[in-house]
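Left out: one protein chain. Kept in place: all the others.
Right, chain A next:
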Amino acid sequence: MTRVGVVTFPGSLDDGDARRAVRLAGAEPVRLWHGDHDLQGVDAVVLPGGFSYGDYLRCGAIAARSPIMTEIVAAADAGLPVLGICNGFQMLTEAHLLPGGLVRNDHGAFVCRDQRLRVEQTSTAWTNAFSAGEEIVVPLKNGEGGYVADADTVARLEGEGRVVFRYLDVDPNGSVNRIAGIANERGNVVGLMPHPEHAVEPGFGPDTRLAMRSGVDGLRIFRSALEAVLAA
């Protein structure tokens, strides 16, 4: 069975939900610890949401320098699928696995809503189970989710098709070009601010037109990783 590691940092919040998403996607979740130098041979890694180190210094900054990140950076460079969700996305930018950065929402407030997104790129390790341009709804909850990068970087991301998810309806946090998630050049590392792990089980996801809380659009992000591992 495909084994997907979920790293727990001091202050991680959604590591439990990420493990559940991995399980519901049909893989075996493996607990990884920030202080270890051991990835336990997993086939993919999820950096979960939360408030690692209380968002001290900068969101994700201290976690990005933790022992396990040395292993994750090396493994990501070798092609291991790595997904960063929210605080995990912030860690990926702080670890320079993804370009740009996340800053405080432009309106200054924490935002929590079910967010419609467009899947812009389906050739990544985490989006291959979607069709191009598909629209999905997953929860979004952040205070510092405004994606910023210099103009050259944004042009390169857009030109190379590395904008993976884009906000629809509203730009909830002031992200440049309404960017919700991006990938590295190889497509094995993806970071996004919205939380697909909260939309994986009927009864606990966003509302849909069919029924309350029935949204499970996030599940295919985790299923995509299984496909990526099998294809590798």
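Things to note:
The definition used in the following text is that contacts are C-beta pairs under 8 Å (C-beta built on N, C-alpha and C of every residue); 3 or more make two chains touch, one makes a residue touch a chain; residues count from 1.
Methods note: contacts and distances are computed from a predicted model.
Only one chain is not pictured, and the protein name UniProt records for it, out of "Phosphoribosylformylglycinamidine synthase subunit PurS", "ABC transporter permease", "Aspartate carbamoyltransferase" or "FAD binding domain-containing protein", is "Phosphoribosylformylglycinamidine synthase subunit PurS". The missing chain, though absent from the display, is touched by one residue of A:Leu39, A:Ala149, A:Val164 or A:Ala225; that residue is A:Ala149.
Only one residue in the set A:Glu28, A:Asp106 or A:Glu158 touches the chain that does not appear here, and it is A:Asp106. Across the entire complex, the residue among A:Arg3, A:Arg23 or A:Arg58 in touch with the chain not shown is A:Arg58. By the touch rule set out above, chain A reaches the unshown chain at residues 57-58, 61, 65, 93-94, 99-101, 103-108, 146, 148-150, 174.
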